[in-house]
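Take a look at the structure set out below.
All protein chains but one are shown in place.
Up next, chain A:
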Amino acid sequence: MSRVLVGVKRVIDYAVKIRVKPDKSGVVTDGVKHSMNPFDEIAIEEAVRLKEKKLASEVIAVSCGPAQSQETLRTALAMGADRAIHVEVGASEFNTMQPIHVSKILAKLAQDEKADIVIVGKQAIDDDSNQTAQMTAAMLDWPQGTFASKVEKTDAGLTVTREIDGGLETIKTKLPAVISADLRLNEPRYATLPNIMKAKKKPLKKVTAKDLGVDLTPRIKVVSVEDPPVRQAGSIIPDVDTLVAKLKEGGHI
């Protein structure tokens, strides 16, 4: 029976049209709807399914961030995680926190909690880094099953189907291992009201990065955050003939 550690991040909701701050220091997050990173919902779902199949003994959800990250952890608990660890990071430190810091925290917790499988989403939809799983695996010297669309537990380890550029590939990893979830891994469940109520009573431990011996010194300096160039407005054309003419004009045919 494995113990599963799942990393979850609180991000601006995927449907929100973000706004860049006028001083170019970042994007506006105050008063903006946040929710769990969609890939992390998939990671939690996969961990809970492993538990339901009696392949995992315990699911531990971890989030690094300011106080509001606890809401995200409660969501994970409502989806079926057994307990949660909140790694408290102040708002200003959180701004410069990067996957390298998070992966050091996850690696330390994976060892402390004696986890056999670490599952995270393949990328957070805010920084779009796609690094945390790979870096956590490296810190631990564990194998990595990135961009997983299917995970099967076998006696010796895991069989992971990965989404790669030309199609799919299948690898076999030893345990312990780190997995990153792609969109197609599963369909995350909704937390029901009774489960949300129950989640309030589940244990949530608070620690700091310092407790875990992880240094959060920034590795990058944000020079600017700006709006992307705006495309010039196009035109609505009346029929296919006009489209053919326009394509000819543009040298496309």
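The rule is short, and it goes like this: a residue touches a chain if its C-beta (ideal position, glycine included) is under 8 Å from a C-beta of that chain, and two chains touch if they have at least 3 such contacts; residues count from 1.
Here is the rule we go by: contacts and distances are computed from a predicted model.
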> The complex has one chain missing from view, so what does its UniProt entry call it, picking from "magnesium-protoporphyrin IX monomethyl ester (oxidative) cyclase", "Electron transfer flavoprotein subunit alpha", "Nuclear transcription factor Y subunit C-6" or "Bon1-associated protein"?
Replying inline: "Electron transfer flavoprotein subunit alpha"
>> One chain isn't shown here. Among A:65, A:80 or A:99, which residue touches it?
In response: A:99
> Among the options A:57, A:111 or A:170, which residue touches the chain absent from this view?
Replying inline: A:170
> Which one, A:55, A:125 or A:207, makes contact with the chain that was left out?
Replying inline: A:125
> Touching the left-out chain: which of A:2, A:63 or A:146?
Replying inline: A:146
>> Tell me which stretches of chain A touch the chain missing from the display.
In response: 12, 14-15, 17-18, 20, 27, 39, 98-100, 103, 122-123, 125-132, 134-139, 141-144, 146-147, 149, 159, 162-174, 177, 182-184, 218-228, 231-237, 239-241, 243-244, 246-247, 250, 252-253
